[in-house]
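The complex appears here without one of its protein chains, the remainder shown in place.
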Amino acid sequence: MKTAVIVFPGSNRDRDMFHALELITGTRPASVWHTETSLPDADLVIVPGGFSYGDYLRSGAIAARSPILKELVKKADQGVKVLGVCNGFQILTEAGLLPGALMRNAGLKFVCREIELETVNNATSFSNAYQKGQVWRCPTAHHDGNYFADAETLKSIEDNGQVVFRYANGTNPNGSINNIAGVTNAKGNVLGMMPHPENLIEDLNGGTDGRLLFESLLAQAA
Amino acid sequence: MIPNDIKITPDLIASHGLKPDEYERILKLIGREPSFTELGIFSAMWNEHCSYKSSKKWLKTLPTKGPRVLVGPGENAGVVDIGDGQTVVFKMESHNHPSYIEPYQGAATGVGGILRDVFTMGARPVAAMNALRFGEPNHPRTRHLVSGVVSGVGGYGNSFGVPTVGGEVEFHSSYNGNCLVNAFAAGLADADKIFLSEAKGVGLPVVYLGAKTGRDGVGGATMASAEFDDTIEEKRPTVQVGDPFTEKCLLEACLELMKTGAVIAIQDMGAAGLTCSAVEMGAKGDLGIELDLNKVPVREENMSAYEMMLSESQERMLMVLSPEKEAEAEAIFKKWGLDFAIVGVTTDTLRFVVKHNGETVADLPIKELGDEAPEYDRPWVESPKRPVIAAADVAEPADYAQTLLKLVGGANGSSRRWVYEQYDTLIQGNTAAAPGGDAGVIRVDGTRKGLTFSVDVNPRYCVADPFEGGKQAVAEVWRNLTAVGSEPLAATDNLNFGNPEKPEIMGQLVGCIKGIGEACSALDFPIVSGNVSLYNETHGEAILPTPAIGGVGLLPDVSVRATSSFKAAGDAIVVIGG
Amino acid sequence: MKARVIVTLKNGVLDPQGKAIEGALGGLGFGDIASVRQGKVFDVELTGSDKEAAKAELAQMCEKLLANTVIENYAIEID
Partner (left out) sequence: MKARVIVTLKNGVLDPQGKAIEGALGGLGFGDIASVRQGKVFDVELTGSDKEAAKAELAQMCEKLLANTVIENYAIEID
C-alpha cells in the first residue's frame, strides 16, 4: 500500500504516523509539505495530528486553507482514501471534506487519556478488520475534540452509517454529540477521528488495538 | 524612545538591582560612568539569575564529572553518553516569579525556555517533566495558580509535541505567595553533533533567528532576583507571552540548519536575551562581538537600545554561521516562516560593542562582563536541626482505614491524574511508562534502549535538616530510577530558596548543596546541569528550601523493566532496604 | 483604516466555554446572569481607504477564514 502524510508547520504527530505506517505497511510513507500543489500517487493520504499553525484562530482552520488541501479535495473526489486523525480530523472538517465541526472539549481542558471505542460500522475501508460492535482501547490527546453537527446533518450521517467509531462505556472524553469519535464522508473514502490509533500499535504502547485500523486499509489495498 | 543618555542616579542603580559596591566595581572596570544601556547590560549580567553570584562558590563543590558525562554545567544543558554514539541532553529550570504573576504564560514560557535550552545543543526533545509547588489548597490564589500553571505547562508542551513523563505537585503554606514552577526537558543527539555556544573565528556573521523582539519582560531578569512586595502589580505589563507554534518551527529549522554544517556556535535567548547570549558566545570564544540593533527584527515601534538589549521575547536564537552557508541557512528559516537577520559580527577586540541609529550605545570589555561579575561568600549559619521523631513517639492511629483515607485523600497524597491528564504523555510514540509510576520511561527512537526520568525533593526534610534533605532528594530520584530497573546516569538540579542575604537561608542553601554533593558522589550520579532560583520570599517569609533533583537513567532493553502495579492476587509482598 | 470583525456562535450551537464561564460567574456570586456566549473579535488594520471595498473584502476574509460558517456568524464594523 502506498501512503503519503501531509506535514504542516506545527504538525507534531506526523512522526508517530510515519512510524506506525512504516511498521505496519513495511514502507515509509511519502512526506508532503503543505505548500506543495500536487500529491504523490498513493492509496491513502493521511493528515496527522498536531497543532498546525499553532491551532490559532480555530483548530485546523489555517491548515485547511493551505495549497495542498485543494489537491487533497481533488484526490478525495477521485476516491483516494484520506484519513485525518485529531488535528487531521479538525482540518478535514474545516476544509469541508467532512461534515460537522470540532469544538472545545466540554471540560475545557486538554485531555490525554485512554478511552474505549466501539466500531459501529465495520463496512468501511478503515474499519473492516474490526467486528461490528467491537469495543477497543485507544488513546486520546486533544483540546478541541467535541464533535458537533446540526440536527439535520446529524440525522443524515447517522442514517448513512457515516459514524464509524463511537466512544463506548461512558468514556467520551470531550462531550461529543452522540459519542461520535470518527465519521466518514458520504462516499466513505474519507475518515476523520479524534483518538490516536497510531499510538497503540506495539507492545511498547501497552497494546495493539490501533493496528486493526491500519490493517483494514491494508486489506483493502491488497 | 527612551534615550541612552539618562542620568545615572543612585535610585536608578538600585532599581537595577545593583548594590552601591557593585556599581563601584563597574566604574572601576570601565573607568567611566556607564551609559543607560550599559547599566542595563551590567544589571542583566550581574544579577543573581545570570551570574549565580550567591551560589557559585557552593555549586563548584558538586560532582559534575563521570565517564559518561560529555558536557557538564556551563552550557545550555548537560550531555551524557548513552552508548552507540548517542547522548541524552537535559536540564531543569525555574520560572517561579513569572508564573505567580501570570500563571498560564509564566509556566508556558518556562517550558518553552527549557525546551530551547535542549534543542540549542542540537538535540530533539523527547521527554519533559515539571515540578510544581503551590500554597495551601484553600488559599484564595491557589486554585487560580494551579489551574493556570497546569494548563500553561500543557498548552506549551502539547503544542510543541514533547511527551511529559513525570513530575510532582505539592501544596504547603510557605508557597502561598510564591509558587514554584520547575520545568525539565531532555533530548537526544548524536555525540558527534553537539552544538556549543563558544564563538569561533573573527569577522563572521552573528545571526538572529526566530521571533521578533518586543518589549516583553524588559527588566524581567532583574525581577527574578528581587523579593516580592506589593509593587509587583506595577510590574505586570512586562509579562512574556509564549508561542509554542513558533518554537516548534524554530526547533525544526535549527535541526535542519545544523545538518547543513552552517552552525559554528549557537545560544538561545533566555533572560535578558540579546545581552546574555551575545556576551556568552563572545566571552567563551575569546572574541569581541559587535551588534547593530537597527538590524534586529522588532515587533514594536520606537524600541530603544536599552529595551532591545533587555527584552525577554521568547522563541529567539543567536548563532554564528559560516558565511558561505548563509543563503542556505536563510532559505531554511524562510521555509519555516521565521525571522532571519544578520545583526552583528565577531571581532578580535574582546569588546562588546552595541550600535543603534549610528550611535555606539555600549562598548564594554566582553570577558569581564561575565568573569568579573561579583561572587559572594555570603555569611551563613547552620540550620538548627529539628528533632528526630521516633516511631514510638507517634500514637498509633485508632482507625487505620480512616487514617489511610485521610492520607490518600489529602492534597499531598491524592492522585495527580487531574494534572498529568492535561499533558500529552504519549506523543512521539515512544512512551513506555507515562506518569503514574516511579519513573517515566521512553524508548530511544529506533533502538531497544530506554531512558527513565524522575524528579523529586521533600522540602519538609530539607527544612528539618538541609544536609539530610539534600541527600534524601538525590537518593529518592536514584531509587525511582532503579525501581524501574534502569541504571541511573546523571542528574540536574533546580535549587529554589529564599533570600540568600539572610544567613539562615544561606545556611539552608549551603546545607542542601553539601547533602546533594555527598549523595551524588556516593552514588556516582554527577550533576550535569541546573538552575538556581533565590529570593523566593513574600513579605520576608521564605519558601521551604526546595532543591528539586531531576534524574535520568538508562535501560539496555526497554521491554525488560519493572512496573509498580501489583500483578496477581496471592503474590507475596516484600519490603527491602534499610 | 481600522475595522473590527466579531464572530459569534450560531444559535443552537453548543458553547462549552460560555457555559463554563456562566457556571464560574455563578460560583463567584454573580447571581443575575441568564446566559453567557463567547465569541471572537478581530481588530484588523487595513492599508486601503475605501470603506465599501474594505467591507466587501472583510466579508470575504470571514467567509474564507475568520469564521467557520458551519457554526459561526460574523459581523463587520468599520470606524
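Lettered A, B and C in written order, each chain numbered from 1.
The definition used in the following text is that a residue touches a chain if its C-beta (ideal position, glycine included) is under 8 Å from a C-beta of that chain, and two chains touch if they have at least 3 such contacts.
Since this is a predicted model, take the numbers as computed values, not measurements.
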item: Residue touching the undisplayed chain, where the options are B:N4, B:Q105 or B:Q422; value: B:Q105
item: Chain not shown, touching residues in subunit A; value: 53-54, 56-57, 62, 65-66
item: Missing-partner contacts on subunit B, residue numbers; value: 101-102, 104-105, 211, 214-216, 236-237, 239-243, 245-246, 299-300, 313-314, 337
item: Contact set of subunit C toward the excluded chain (per top definition); value: 6, 8, 18, 21, 24-25, 28, 30, 32-48, 57, 60-61, 64-66
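Everything below uses one rule, namely that only the chains that are shown with their structure count from here on.
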item: Distance from subunit C to subunit A - Cα centre to Cα centre, in angstrom; value: 29
item: Separation of subunit B from subunit C, taking each centre as the mean of its C-alpha atoms, in whole Å; value: 39
item: Inter-centroid spacing, subunit B versus subunit A (mean Cα positions, whole Å); value: 37
item: Contacts with 2+ other chains: residues of subunit B; value: none
